[in-house]
Structures are given as structure tokens and as C-alpha cells.
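Of the protein chains in this complex, one is absent; all others appear in place.
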Amino acid sequence: MGRAADASAGVQVRRRGEGVTFWSDRLFRTVVVTCASVLGLLLLFFAYELWQSSTLSVRTFGWQFWVSREWDPVRERFGALPFIWGTLVTSIAALVIAVPLSLGTAIFIAEVAPRWLRQPVSFVVELLAAIPSVVYGLWGMFVMVPWLREHVQKPLVERFGHIPLFAGPAVGVSMMAAILVLAVMIIPYITAVSREVILAVPQAQREASYSLGATKWETIRRVVLRYARVGILGAVILGYGRAVGETMAVTMVIGNRPDMTLSLLQPGYTMASVIANEFTEATSPLYLSALTEIGLLLFAITLLINALARLLVWRVSRGEVRY
Amino acid sequence: MRLSRAHELWRRFLNMASLALTGICAIVVMAPVFVILAYLVVNGIRSLNIEFLTSLPKSPGETGGGMANAIVGSFYMVGLALMLSLPVGVGAGVYLAEFGRTRYAHVVRFMADVLNGVPSIVIGVSVWALLVVPMRSFSALAGGVALSFIMIPMIARTTEEMVRAVPNVLREASLGLGATYARTMWSVVLPAARGGIVTGVMLALARVFGEAAPLLFTALGNRFWNLYLDRPMANLPTQIYEYAKSPYEDWHRQAWAAALVLIIVVLVLNIIARVSTRERYRALR
Partner (left out) sequence: MTTVMFPRQEEAIAPPPPKISTRNLNVYYGDFHAIKDVSLDILPNHITALIGPSGCGKSTFLRCLNRMNDLIEGARVEGSVLLDGQDVNDPRTDVVALRRRVGMVFQRPNPFPMSIYDNVAYGPRIHGIRRRSVLNEIVERSLRQAALWDEVKDKLRQSALALSGGQQQRLCIARVLAVEPEVLLMDEPASALDPTATFRIEELMQELKSQYTIVIVTHNMQQAARVSQYTGFFFKGELYEFGETAKIFTNPEKRETENYIRGRFG
């Protein structure tokens, strides 16, 4: 792929020179450049609109907004800390569950499974990404949450209730429910990118390891994963970006309560879910502005995460990362 | 080198155990797909009937009624999003494929990838500020625009890949016959890449068809029929969300039915995407 692109580079440069001789070609080029510019403008536009709409909140609360735990729409006192906390806890815990499972699955698809099984397994995992968020939420609300409450949370509270992490009561809708749904939702992304990165490891690396008497697992762990680790890190960060921005499914199972609690069994709130849940109910300009400011932060965070992940994955696919 | 027999046995055991563990990971990861689909089918089919597909919602608390307006609304806004995003997305993709080695193109490509990761709820808020606030009304237009902003970077990136996969001999053949570059792109390269572009578009459609977050405060939802661009419009994803949150048994039942309809549309779009890619690759190679 990379070589093909290189080979066509010369042709492209030449073609560009020829292209501008005709008015139609010049028009064509102008049109596609304009289209491409829309992509950049979109980003700027998002940033501008979010900034514009949140100025009222920014001016009213200043830095207090990010460190205040108070969220009181009636008295119009707004602080985003509970949502930042909820987003951090759910996304990181989801990552802890999703990363090993995704890596295992990616390794299974790329290295372990017999050839005929690879396509079907990949297909099923990709289906996971195709299921809409709101459908995960529906299933989570009516199937997973009641099941969790009865079969996981109640026993946990009984046995480990004294540990803050599992403090009761068992109410079902909880950070735990959000974490599980999030984990399932980001697994297909991490798996797909990791699989690609693993498949891109040169066969010569595997052969070198085998020829030294390494087992398949030793080859995977010490050579393949090591070679692919930067790309896998990119995949994980990409998945993390998804987890941070995921909205509907989380809103439907997390309980939407702006408390900061250590207990995974208690309801929480995330940045995305507070926007989804309260935006249409927000009546005052300050309330709306505060919600938009949370949106602005969410935008900035996901922007950074994605930029970082893309840079990593790109460097790998262009073969720049070696050691 | 002296090998310890115990260590050699341990290595073989570790090998088998670890490889088996990757298989278990794959099974654990695949399980939710089957579980969720099974629940959707079982719970959805019970409530999926002609009334659901053809009538309007009843008042809260009343039994019966359907989501005809939401089904139509979803297709309406997704269609609108397609019209808005297809030309821009394909144009940007062609630019990236054909002039992709310039500095500006690298920036654009990077932006497209970053845009793909912007949470859809954030796009919803931005479009709310852009259209809903000045128009003083939630609207189908705002919903369609929000969805199109999700689709544009997706379409751009797949178009880029597909146009790039068109063999250079085709371009050279056309240019060699004296065709202009624009003509070559339009009559030779784009048709050759069509199947792949269709795949990308279908996948983008499948994604936005299930999106609720960007519609919550752009299209809002509507209990009645509406085909006007400047008024709130019902759609399946937000309707599922509203019904699921409601206290009414019958609405929960309908939410399952709506989810089943949603997933069927999404799966059909995915399958079309797959089929068109397969044909395309066969033709190109």
C-alpha cells in the first residue's frame, strides 16, 4: 500500500501540472479543494459555536466551574466536577476491562484462529460497533441493570459493602452498569485497529523468533506485540476517546445523579450524559451556557485524545516507528 | 545449552494456555452481539405489527399506537444528511486521494480523522447553536445538518481510499486519449471507485441512522406528522430513548419494537456495504 502510494506520487505531481492547463481542470481542482476545506472549517466551527455559547458560563463562574462540586439548577450554581469525575471513572474502568479482551481477540483473529474462522469472527466483532448506542442503552436498562442488581450488586454489597468501592445500596443503575456497557462498546474499535497493527508486523520477525525455538505464544508476546506496541497504544487511546464521548447508552444506565462517590454501585453522571439529559430541560441562559461549557471541555478532550491516537497510528502505518 | 525439563514443559503449557485464552477472549467479546440481538428479536417481534408501523403515537398512558412518523422522520433526516454530505465528502475524498501528498492535504486528512472522533453529542450542541437558536425552533433541518456533519469525514476517508485504489493505468489510458484531467476523473476514475464509495456511504448511513445524541436538541422529536424542514421531527433513536425512560409498559414494548426496526435497517445497510465492497475488489484486481 505504502509503496503503491509512493510510486504514484510522481505521477500525481506531473498530473497536477498538466491539470491546470484546462479551465475545467482548474474548476475541478477548486471544487475538491473547497470540499476538503470544509473538513477543517467544521472543526473550527464546532470550537467557535461551543465557545460562543459558553461565554456566559465562563464569565460567571471562571475557573470555579471546573473545581466546584455543586450542580444546582434551581439556585443556578453550576460546577462540572461531578461530571468530570464520572467520565474519568467510567472511561478508565471501561478501558481496563476492554483492553485485555480486545487484545486477546485481535491476537486470536490475526495469529491464532484458523484461516476460515478469521473473517466470521471479525464480522461479528464489527457488528458490535454497528449496534446503535441507544439500543445498547435500551438493552442495558431493561436487561443488564436488573440482572446486575440481583446477581452482582446485592452479593457484592453483602460481602464487600464495607469497602467504599462496593458501598451499597444495590440500585442497579450505576457507574458499574455504565462501565460494562462502555467496555462492550469500545471493544470493537480497539480490536479492529489492534488487529490491523498486528497484521502489519513483518512475517520475517515471526520467522526469526520461531527459528530460535520460540513457541507461538512467546513469538506473539515478545516479538509481535513488542513490534506493534505503539500502534496498539494508538488503538487503546482511540478506544478511550470513544468511551469519553459515548452518550446515549451511558445516560440510560448510569442513573444521572451529580454525586461524587467512590462506589461503583452508586449512580453517577458523565459530561456527555448530563448534556443529553438536561439540555432540553434547561430553561435559563446560564443553565444552557453551563451545559455548553461542559460540551466545550468534552470537545477539547476528545480532540486531544484523537489527535494523539491518530499520530501514533499514522507513524506506525508509515513505518516510522521501529524501536 | 542445558535445558531444564520442567521449564520446557512449562513453556509448552503456557503456550497452549495463552492461545486458548485468546480464543476465550474472542468468545466473550462475541457473546454480547448474540445476546443483544436475541433480546431484540424476542422482545421486538412481540410488539412489531401493522399498527406500530402505520400509526401515530397515542397520548401518554394510552395503549397502542405506533411510530410511523418516527420511521419516516428517520429516513427523511438521514436522506437530508446524505444529500448534504455526499458531494462534500466525495469531493474532499477525491482531493485527498489525488492531491494527497501536499502539506495541506495532510492537515485535512488529520482533521478528518479527528472529526471522526468528535462525540456526536458535541456536534448536536454545535448545530443547536448554529441553527436552532437563530431559527427559534427545533427543526428537521438542524437534525439533518447534525447528521451530515458526522457523515462528511467518514465519506471523505473511504472515498480517498477507494479512489486511490483505482489503478493508474486507467487514468493514464484516459489521459493518453486526450481527455482532460477533470473528464478523466468524472468518467473513468470515479465510476471505477463507485462500489467502494457506495460501501463507505452505506457504513456512514448505518452509523447515523442509529444516532440519537445529535438529534436530541436539533430535531427534538414530534408526536405528530411533520414533513416541514423548519419544524421538529420525530425519529426512531430519540423516540426509543424517550419511550424507554417513560413509566409506561406499553411504551417500553414499543421501544423494543422500534429498536428491532432500527437494527434491521442498520444491518441491511451494513450488508449492502459489504456486498458492494466485495464486488468492487473483484473488479479491481
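Quick notes on this one:
So that you can tell them apart, the chains are marked A and B in the order they are listed, and the count of residues begins at 1 in each.
FYI, contacts are C-beta pairs under 8 Å (C-beta built on N, C-alpha and C of every residue); 3 or more make two chains touch, one makes a residue touch a chain.
Here the structure is a predicted model, which is why all the values come from computation and not from measurement.
Only one residue from A:Val112, A:Leu128 or A:Val223 touches the chain missing from this view: A:Val223. Looking at subunit B, the residues touching the absent chain are 1, 3-4, 7-8, 11-12. Residue-level contact of subunit A with the missing chain is found at 115, 202-215, 218, 222-223, 226-227, 322-323.
FYI, only the chains that are shown with their structure count from here on.
Chain geometry summary: the mean Cα position of subunit A and that of subunit B are 16 Å apart.
On the subunit B side of its complex with subunit A, the touching residues are 11-12, 14-15, 18-19, 21-26, 28-30, 32-33, 36, 39-40, 87-92, 94-96, 98-101, 104-105, 107-108, 110-123, 125-126, 128-130, 133, 149, 152-153, 156, 164, 168, 171-172, 175, 180-183, 185-186, 206-207, 209-213, 216-217, 220, 237-238, 240-241, 244-245, 252, 255-256, 259, 262-263, 266-267, 270.
Across the complex, subunit B is touched by residues 5, 8-9, 11-13, 15-16, 18-19, 22, 24-25, 27-29, 31-40, 42-43, 45-46, 49-50, 52-53, 100-105, 107-109, 111-113, 121, 124-125, 127-128, 130-139, 141-143, 184, 187, 191, 215-218, 220-221, 238, 241-242, 244-248, 251-252, 272, 275-276, 279-280, 291-292, 295, 298-299, 302-303, 305-307, 309-310 of subunit A.
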